[in-house]
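In this view, the complex is presented without one of its protein chains, the others remaining in place.
For clarity, chains are labelled A and B in written order, and residue numbers in each chain start from 1.
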Amino acid sequence: MNFRGKKGKPVALLTVLVFVLGIFAAGCGGGTEESSADGDTIKVGVNLELSGEVATYGTGIKNGAELAFEEINADGGVLGKEIEVLVQDNKSQNREARNIAEKLIGEGVVAVIGPATSGNVQAEVPVLTDAKIPVIAPAATAPEVTYDEKTDTVKEYVFRVCFIDPDQSQVMAQYILDELGLKKGAMMVNKEDEYSIGLGNAFKEFFTTNGGEIVAEEGFITSDTAFKSQLTSISSKNPEFIYVPTYYKQVGLIIKQARELGIELPMMGADGWDSPKLVSIAGAESLQDCYFTNHYSIEDPAEHIQSFVKAYDEKYGATPDSFAALGYDAGYLLAEAIEQAGSADPEKIQEALANIKDFEGISGEMAIDEKHFTVKDLSIIKLVDGQQTLINKLKPER
Amino acid sequence: MKKNLPIVFVCVLLFALFAVVQVGLSSGFISSYWETNIYLIGINIILAASLNLINGITGEFSLGHAGFMAVGAFAGGVITLNLGLPFLLAIVVGMLAAALAGLLVGLPTLRLRGDYLAIATLGFGEIVRVVMMNIDYVGGAAGLMGIPAVVNWPIIFISVVFTILLIRNFICSSHGRSCLALRENDTAAQMMGINITYYKVMAFVIGAALAGLAGVLYAHYYTIIQPKEFNFLLTFDILVMVMVGGLGSLTGSVVGAVLITVASAFLQSIPELRMVIYAALLIASAVFRPQGLLGAKEVSMNLLRKWGGVLNGSDGSKQAQ
Partner (left out) sequence: MEELLQQLFNGLSLGSIYALIAVGYTMIYGIVKLINFAHGDVMMVGAYVALAGTIMGLGFIPSLVIAMIACAFLGVLIELVAYRRVRPVSRLAALTSAIGMSLFLEYTMMYFVGAEIRTFPPGVLTERTYNWAGIIITNKDLLVLGTTVVLVVFLQFIIYRTRTGKAMRAVSYDGQAAQLMGINVNNTISITFFIGSALAAAAGMLIGMYYNSINPLMGMMPGLKAFIAAVLGGIGSVPGAMLGGILLGMTESLVAGFGGSMYRDAVAFIILILVLLVRPTGLLGKDTQEKV
């Protein structure tokens, strides 16, 4: 390469000019940092996927959390102060999740709720941990969100209200082996999605170590819509059920296409199934003999659950899905922690959260253990003609 | 021939810029939110300038830039995270890996006509994503997490300056002239004795290597990379920067990268409209101003002199040098 330095200058000059402009913009944008703990309100950041790939999860959480804070404020707030909620959209992207976290720190929030997915939570954690601001992840089910197994370190500032993935797989594997008495399974996993992969791996481990056998394993990616090839291949191995730990978009298509191919096997899954859309995609008649683990069931007759379902329906005119319930619980959990801390100081809130032992949420009674895993019951839900029935509530062994 | 600015002047300005941001960062005047955006601007400049080298200067049409960036990011991540080797080596390996990918893709596909090449490179981007997802060594779908966060302002600054100098010198070299000839008319260029495949591949490989550099920086700033991030939409963002700035203008790419990154930060509150606006911008720039904001123009002494008449006296003093 021929370096003739002089030729480089004009462009370099422009770089300079433009960078300078950029920095002026930077100067204007920043610098609004103030601690809100001393003000009249307590600022809480909400960093969610409101657009992009997984916008529906973020939207559910946002609705739930906003409902919770509305109720809390109507009851006189926390420590006599009103909670001010700052909702931001991270476009379902890691880098945006991190940018938003930085923006929220600049706004002086005392805690952050969200994002929905494990990957996006992990993207924001380093920034918030540096700033010593606690995070409540409503739906991040990957274990490593709060605990790094490789280095045996707990991420001190991260908490969650949901259970972790191995719990779901374990409960489902046990239910299949003990209650349904099935031994030969097949799996269909979204290889592009760590949620699906995590569940699949954990299920396989529990199921095979407890006497089961996985006879077929197929993968797909998020943009796929045609699954008949994989299903034909699975069906030729004669499994007794198919475990499909992924989100309702694909689950609906997979079950529909399986039934079209005449595969009437039981289908099993996890909390990603929970959406009214599942029924409209697959059709009620396809959803027979399907089971999934979930955070809660709207069928649960408990009074606090039913009053939540009612309040949600009044505000949004819809049935709350799991994400909404988890968002709601995240809101109340934070309020409880601030109350117990007796202060809106982020570090005190962190201590209070770490000591939560019997918080009664919509998604069950929960305690936070030393790895910041949430200990709580799981619901097993059966679908008959597309209708959800609560079969059982189980506590996973850990 | 354009008359260029005195080198001392440019060096002083560059140093001033560097120092101002450095002081801003260490004094906390620039909030961490804007710090991120400044770094993002830097990375985007590298991406836009290198895509422009392929699309604007050589006149090919690549839609695989996110793929090359991914190759660089993952190769770099493996070096520092999995192997625990120094960051400088990550940069070298990331660039080499991306360059190699560029060579592998470029050799067969660059014989294709422009629009076929677009689809073929788009396909390459998809393939890279799927392959990364299936390699457990680089974390599969979950990607790499906990990559050391070593990227800081000096590293970004040096990388940007390096990229621009490299491309600028390439364009002004005889290789670059050959590439420009290709863009204008490849049959004629071939008849003039220019080995078209050689030059196409060369520009393509350099562009890919620089995208790899951007990938390494990205990986070591955000510390978490997942294959699904490097999708077509990322390439699309870069393409918008190139087109808005001007196909073929390096200066334009810088302006485009800054404008789009800053605009993106301000459009945060209306995310649903962001993509609509980008898409409309892309159509408008292609239809009404295929040459972009700056066309193929570069900032040079002549242009500044012209501006000097319009702007205030400070530009006049620059002329005096």
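The rule is short, and it goes like this: contacts are C-beta pairs under 8 Å (C-beta built on N, C-alpha and C of every residue); 3 or more make two chains touch, one makes a residue touch a chain.
Predicted model, so just to flag it, every value in this text is computed and none were measured.
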{"item": "Hidden-chain contact residue, picked from the options B:L17, B:I224, B:M243 or B:I260", "value": "B:M243"}
{"item": "Listed residues A:N47, A:Q122, A:Q168 or A:Q230, member touching the removed chain", "value": "A:Q230"}
{"item": "Options A:E66, A:E218, A:D274 or A:D329, residue touching the unrepresented chain", "value": "A:E218"}
{"item": "Residues in chain B touching the chain absent from view", "value": "55, 59, 61, 63, 108-109, 111-112, 114-116, 118-120, 122-124, 126-127, 130-131, 133-134, 187, 236, 239, 243, 247, 272-273, 275-276, 278-283, 285-288, 290"}
{"item": "Where the missing chain touches chain A, by residue", "value": "51-53, 55-56, 191, 218-221, 223-226, 228-230, 232-233, 236, 249, 252-253, 256, 260-262, 277, 280-281, 283"}
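Simple rule for what comes next: only the chains that are shown with their structure count from here on.
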{"item": "Approximate Å spacing (C-alpha centroids) for the pair chain A, chain B", "value": "34"}
{"item": "Residue ranges of chain A touching chain B (in the complex, touch as defined)", "value": "1-23, 25-27, 29-33, 50-52, 88-89, 91, 93-96, 98-100, 102-103, 105-106, 119, 122-123, 126-127, 144, 148, 191-194, 197-198, 221-222"}
{"item": "In the complex with chain A, residue positions of chain B that touch it", "value": "2, 4-7, 9-10, 13-14, 16-17, 20-21, 24, 29-38, 40-41, 45, 130, 133-134, 140-143, 145-146, 149, 160-161, 164-166, 168-170, 172-174, 222-229, 250-251, 254-255, 258, 262, 265, 268-269, 271-272, 298-301"}
